[in-house]
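Here the complex is missing a single protein chain, while all its other protein chains stay put.
Note that the chains take the letters A and B in the order they are written out, and that residue 1 is the start of every chain.
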Amino acid sequence: MSLTIEPAGTSAAEASLPAPRWRHRHLLDLDGLDWSEIEVLLRTAEDMRGVLARPIARVPALRGRTVTILFYEASTRTRVSFEVAAKNLSADVVNITASASSVSKGESLVDTVRTIESLGANMLVMRHATSGAPYLAAETFSGSVVNGGDGWHAHPSQGLLDLFTMRRHLGDLRGRKVAIVGDILHSRVARSNIWALTAAGAELWLCGPATLLRGFEAWAGSWRGTAGGPDGRKGFVVTSDLRAALRDADVVMTLRIQRERQAGGLLPSLREYAARFGITRERLRGARPDALVMHPGPMNEGVEIAPDVAVGSGSVISEQVRNGVAVRMAILHLLSGTLAGSTAPVEGTARG
Amino acid sequence: MAEVEAVVAPGETIAELDVTRAWLIDPASGREGPGEIVVEEGRVGAVTWLDGTEADGIAPDGVIVAPGFVDLHAHFREPGFEQAETIATGSAAAAHGGFTTVCLMPNTRPAIDEAAVLVAVGQAAAASGSPVRVLAYGAVTHGRAGEELAALGELADAGAIGFSDDGSPVRSAGVLRNALLYAAMLDLPIVDHPEEQGLTGGAEANEGLVATVLGLKGWPAAAEAAAVARDIAVLADVVATEPRARLHLTHLSVAESIDLVRRAKAAGLPVTCDVTPHHLALTDEWIAGARRYAWQAEGVNPDPWRDRALVAGPFDTSLRVNPPLRRPADVMACLAGLRDGTVDAIATDHAPHTRVDKDVEFGLAANGISGIETALGLLLEAVAAGQVPLGRVIAALTVGPARILGSRLPAPIGLNEGAPADLMIFDAGDRWEVNETSLRSLGHNSPLLGRALPGRVLLTVAAGRVAYLDEADPDRD
Partner (left out) sequence: MSGRQIMTAEEIRRATIRISHEIVEKHAGTEGLALVGIQRRGVPLAGRIAAAIAEHEGVLLPVGALDITFYRDDLSLIAQQPLVKGTDLPFDLNGATIVLVDDVLYTGRTIRAAMDALIDFGRPRAIRLAVLVDRGHRELPIRADHVGKNVPTSREELVRVHLAETDGGDGVEIERPTPALAAAG
């Protein structure tokens, strides 16, 4: 894999390069994408932003396709974002939430997916509390499966929209310092960002209380060796030293802290977390003056992020939401090119 | 070229068997080498060891004859879960794997916590028509709930070979202490499944790189090592006043546990242990989608993502097992323990499950691998890779478990002239594909499906009767 980032729109150079292709039927994780594929997706998302800026933000790319959104976990933001994305592409959208379906009657995931397929779905966007659940769905479903978040494992569309947002502000991320602060252990957002940001060449720091970082030191250690990480990725840094993580950071991303962590014995209290790891205006002074502030939402203002920081000058939190729609449009559009009826062989493994 | 001539019918007493120019392994006498064996009317007629020019060209890479294997740890699911396995199908699977004696765990429904259930298991074994010897443990505690002792004395009288709450550890050190004392009085071992459950609530995969990357809840090595340490400390305490107490630790999987047992044995404590074939070959990398054996992944920092070793999809639930598949370094430590004798036996922990229990999300899937038929094949892979000598593997499948069972094993192990034949014959040079047709078990929950394993079993004879016959080649010569 090459980490070279070609400036977009140089047609002469573009003409001489073999056109990068999107060959994945599913998007389940970012670990199977190399940089050229991520770039295809980011460029497509850029164009989708153009669509969103039109007076009528709708194109017929998915006309006649049905996108089923199956969420086993409560989520407004991601579900609505996928729904808007699918509708902007003129897809028919079917929404299934766990409480409203036979899921609550003990129907297995495999049965549910078969039923959804029989009802004519071409694409399935799913969220599930169990890591790996979308892989099981992808084994059963003949169309495309998009992982909308599975357990602690992956949230690929979030990782891509975070990367997209950073690139819009900072351009090439090589050598740029990104600090992700919070509950890393339980975060699928952190995991997807590790794959996305290390592919982009960013200098990534993960920071949080030791109990919420467990295991990541071993992961970082694995990539610190002489061989580095997969596809020539550089390693990343894992620390509980917030000051060091924030020092000269170009991006500060905080993650939601859930109250259950206190009950689970991982944290003394949310108050103590806020006092030691909350991102405040004062602490942000250690970062670069123009540092971007990001949060995948929903926020606990006053816990992991101070209210004035969330809406402060560097905050791109609202823009993350807008970019989320463009990135998800790009995902659905690219995957739809590999659906049934295509004449080319499609990489159909669950590795996606 | 070895020749096997036989007049046999499945289930019947073996009429005639004549194996010439094969490789014989007899761990009971410590002999291994070129030889010939004759069986007549169910009894071993003659065992001839070849030497000199007669032995030329005979190597342990073709037909091998060994005593029938003994499995210290299997689940045949009857009574209660007959859709996953029955004593009849489990016995057929055992014979296909070369086993002639199996020791069943009591986590059935109802649990084997009183004599009547044990008697019913014996009746089902007799009714199955299989000559495979079916032995069973009783539960340590009533309903395996970890509180009141089960009917240990009555279970012993009904033929229990020991006591275990397997599936769970003996919950408290206090209960374990009393159980060791009481079982010592009955001259039976306590078999513990070592797991400190305070560290394994909701755990899904070995704590390490793979679990971290895949977002699976980690199952720390310390959960096993802490329980092993507890058990050994309690044993030392009991042995001080009751020297007959015996503790067997089953399915050890981490380097720290092996080391604790090694030291306890050096201190003279009556502790024994087993490991499973899957913990001697497979690693947590398989959950990520790697399909390389532990010794192929060995190195300073194995990372299946970086090593481009991912060849299958992740989250295959057939890999979900308790204890979980561990790091390559742990497998290497288990192999070292097997080589140096710290590990007394290899036990399969054969744990068949239905599709309903396995075709679900990884975190919701039942723990267990259907492994009694693939045990020999996996172990031969380790032998072929130079990780452990063949003779040591066969010993750990025969005399090793026999020593733990002691007088509860109905017949001595060995290729003994005049004794009822109890042996298995396999071709180390032939492979067979693991698939839903070749497996005799109802449980197809094997991560090895689709793989060709070495060591096709040709014939298994238990107590003089044919338990398994390779139908692909009935008149093999």
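Everything that follows uses one rule, which is that contacts are C-beta pairs under 8 Å (C-beta built on N, C-alpha and C of every residue); 3 or more make two chains touch, one makes a residue touch a chain.
Predicted model, so just to flag it, every value in this text is computed and none were measured.
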item	value
Displayed chains contacted by the hidden chain, counting the whole assembly	A
Given A:58, A:174, A:243 or A:276, the one touching the chain that is not displayed	A:58
Options A:21, A:174 or A:281, residue touching the unrepresented chain	A:21
Subunit A, residues in touch with the chain not shown (by the definition above)	9, 11-12, 15, 19-23, 40, 43-44, 47, 50-51, 54-56, 58-61, 89, 333-334, 336-344
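Please note the rule applied: only the chains that are shown with their structure count from here on.
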item	value
Distance from subunit B to subunit A - Cα centre to Cα centre, in angstrom	44
Footprint of subunit A on subunit B - complex, ascending	204, 207-209, 211-218, 289, 300-301, 303, 305-306, 308, 310, 313-315, 356, 359-364
Residue ranges of subunit A touching subunit B (in the complex, touch as defined)	31, 108-110, 128, 130-133, 135-136, 139, 150-154, 188, 191, 214-216, 218-219, 221-223, 225, 227-230, 349-351
